[in-house]
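Missing here is one protein chain; the remaining ones are kept as they sit in the complex.
Order as written gives the chain letters A and B; numbering starts at 1 within each chain.
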Amino acid sequence: MSDISNKETTVPLLAARGLVKEHGRTRALRGVSLELGAGEILAVTGASGSGKSTLLHCLAGIVRPDEGSVAYAGKRLDQLPEKQLSELRRTDFGVVFQFGQLIPELTAVDNVALPLLLAGTPRLQARARAGEWLERFGVRGQEEQRPGEMSGGQAQRVSLARALVTGPKVVFADEPTGALDSLASEQVMAALVHTARESGTAVLLITHDAQIAAYADREVTLKDGVVVSEADASAGSLEVSR
Amino acid sequence: MSALTNDLRLALLLTRGSDRREWWRVTLTGLGAALATVFGMAAAALASLRGHYPVPMANGLLDNAGERSGVILTLLLLLIPVLGFLGQCARVGAVHRDRRLAGLRLAGASAGQVRRIAALETGLACLVGSVVATAFFVLLMVREWPNPPALSWVGIALVALGVPVLGAVTSVLALRRVVASPLGWVRREGPRSGRGSGIIFLGAVGLLVLVALAAVATTSTSMPGKASGQAPLTVCGALLAVGAGAVLLSGLVSKITGRRLAARTGNPAVLIAAERLRDDPWAAARTHAAVLMGTVVGAGFIGVRQALLAEVYGTKYLAEDTSFYVTGVNLTAAAILVGFAITFFALAVGTAESLATRRRGLAAQVAAGVPYKVLGRALLLETALPLAPSLLLAGVGGAAIAVLYASAMGGGLVLPIGALLVPFAVYACCLLAAATSLPLLRRTVRPGELRYA
Partner (left out) sequence: MSTRHILLGLLASGPSHGYDLKRRHDERFPQARPLAYGQVYTTLQRLVRDGLAEVDGTEAESGPERTMYRSTDEGARELAKWAGEIAPPAPFVTNEIFAKLVVSILADGDPAAYLRAQRAAHMARMRELTALKTTPGSDLATVLSADYALNHLDADLRWMNTTAARLNTLTAEVDAA
């Protein structure tokens, strides 16, 4: 929590200014500015179609905004060539989607080891580290199973392990519990938040579910492509006393 | 009849709303049907002839029963790559089609109705292809061949109608699981493997071989020398056996190298390719069956051609009609090249389709920072790994058959260097065909795909 209190004084890890992004004729983002501090867990909420996912894609350097800037650790992501962006996504960022981020033909442990292999880690070492991460997320004993052979909750915890195995600075999670029941959601979220706090990883969490957003330190709400409210714990209590 | 028009209207309504890839399937299916029609009609027209019959084409090559049966056989063998091509086409947008038909079933359509609509969709595509091909073929016949026997027209009509009917029947057979348990197909991603279509393909090839044998056997009855009638059949059987062996080897190699490499490699591209091979080792064998068959035939042909031409040019007694032999050899070469062209096109379609089906998952990989290069390499390796040893077997086997044939026919022992080059050339072409989908990887596998995930 100390990260939030001094976020005004330190340079944010990730900062977006005036983001605009159009998909065909629809404007998904219409001037969004946002900051994410190191180690901060930020929830972005809003109804479906409010531009949450597009915002995540811009912030993670997956798509380029039409206007505005995204700065990560002093680098302008919107101006970086694709090759460097791809490398940054591999080393400094982790992504968790609702589904699809696991390769169906790869076993759980190989899926988690893949980012390490891409970074040039030898196979055995990569598999050993992947195994440790799977154990941390409570999916030990299922290393050799493929994603299709697991429950949704287990597959999602494998995805978390894959996102976190490289020790990223930021994890981008787009509706990570969207396809899960409430108990599995709780386990996935607890694992994510616990690990992020332990390792000081910042998390940008996209959700439309208030109970999931409540895992974050702070919440930003989007509506029709603009930020309509920002609230953290202190702002909330201020409004109550008024 | 009103039920049929109703189904027809539904079928049209459903296809109109379907996406671009379904139109690709319809177009390519029509193209495949047209090719099948042309080859089938040519074979049927020739098969209607008996004994010596002057055909005003191809330097008198078609005049005698012996050579004619060879040509018929070639035409029928050309149907194998066409069938492979149609098999690949059926997969284009298949997930959407299956989901749509399953949805129709859930919306209250009877099993028979869904079958009829599916049959109509494929049948109409095949009919269009067959009609266009028939029109051109008949025009050509009328111009080049003044008085063909009546029986050949019957054969042509049978093929023109048979192609769409067979297409419709095949599509109904392939859909039996969708019709039986529709719920799973609406919800799931679709079939992981096309084992059903593989069985259909094998069945079709088997049927084709039987037809070819029957055609050769009946048209060759009037030949005086039985030995020369038997030799092509023996060669044919040997080619088929080697081809089947190569396909088997391809599956086994996929299985074994998949397992071995998946356990050991530290290269992400190799790992992905190996795990995909291990997951469905026969997928590669199915896709490459036509390529392997073609390689056996191609290598065998080059060997036989070498021996034959040496004979033709070397000895004097045939000198007066070398053009007869050269035309025969060249026509066969052209047929094999056409077969290869169709096969490589099918391979490119298959690779593109496999990419398009997986594009969401691949987009997520790109979003997670997996470079395009790694995904592209995995795609090529998936083709390259299982194909190498089986192509080599196919090439060597084909060349060996050619050598045996040549020496059995009384020619000297020639070493067919050209035949040994065939597998390498085919290998390069296969990689090229697979590589045609690399630009597609960059174009379709965009993070934009994630929006609908």
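Assume contacts are C-beta pairs under 8 Å (C-beta built on N, C-alpha and C of every residue); 3 or more make two chains touch, one makes a residue touch a chain.
Predicted, not measured: the structure shown is a model, and the values here were computed from it.
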Left-out chain, listing which of the shown chains it touches: A
Residue in contact with the excluded chain [from A:Ala38, A:Ala73, A:Val193 or A:Val226]: A:Val193
Positions on chain A where the hidden chain makes contact: 190, 193-194, 210-211, 213-217, 219, 229, 231, 233, 235-237, 239-240, 242
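Quick note on the criterion: only the chains that are shown with their structure count from here on.
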Averaged-CA centre spacing for the pair chain B and chain A, given as whole angstrom: 46
Residues on chain B engaged by chain A in the complex (per definition of touch): 262, 264-268, 271-272, 275-276, 278-279, 360-361, 363-372, 374, 447-448, 450-451, 453
Residues of chain A that touch chain B when the two form their complex: 23, 53-54, 57, 60, 62-63, 83, 86-91, 93-95, 97-101, 103-107, 110, 114-115, 117-118, 121-123, 126, 146, 162-163, 174
